[in-house]
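A single protein chain has been omitted; all remaining protein chains appear in their positions.
For chain A:
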């Protein structure tokens, strides 16, 4: 069996290794950004399915500001065939429901049989887009996948659930969200980075797709978690006992 098309929505987020800082009630975004790690896994899985001839084409898409094109280039360098950029103004917040509506609009145009996306983005941790998309499209879904097998007319997906693994079979078309252990994404090699430069990126605005992205949720406050007060080294057992008694007052 071979699918015609897999759509992989990806998101540009603050790099996994960067410590997020809040300054003046806002998140400091003047730091390194990369592709959401779960989306990297989604791209990798789609590209592997294509390499195994389970799929003919992999399309990467993103909703984000101009700089999100970098993220699409990474997806293309990893092996996606072409990309779609739904451009929104820098600093514009787009909530999961709006993102899901934008993905639905692209899915309506491109008619993929499978949409694979990260189970959540590591910036807002919403974990809603995939599920909402399944609802909007009225497709089957298998969230938190750690293994995907392709069979005639259906996919068998092993899911990570509390306390173990659950294997489900989903009819096509379907939505899959990726969990951590699904695969290990590849590096972008130079020949592929060069090829990626020549691949096509189509651009849309939310307006082109008839989606209103006015947020329905208002952010009231952003603050950093309370700072942990530093530990202390003690020189001897006596000192430790003394501190436990007199400073921490736990003895």
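Convention: a residue touches a chain if its C-beta (ideal position, glycine included) is under 8 Å from a C-beta of that chain, and two chains touch if they have at least 3 such contacts; residues count from 1.
To be clear about the criterion, contacts and distances are computed from a predicted model.
Missing chain, UniProt protein name, picked from "Trafficking protein particle complex subunit", "Protein DOM34 homolog", "FAD-binding PCMH-type domain-containing protein" or "Glutamyl-tRNA(Gln) amidotransferase subunit A, mitochondrial": "FAD-binding PCMH-type domain-containing protein". Screening A:6, A:35 or A:86 against the full complex identifies A:35 as the residue touching the chain left out. Among A:74, A:98 or A:174, the one in contact with the hidden chain is A:74. With the whole complex as reference, residues 15-18, 20, 32, 34-35, 37, 40, 74, 77, 120, 122-123, 125, 180-181, 184, 187-191, 193-194, 235-236 of chain A touch the missing chain.
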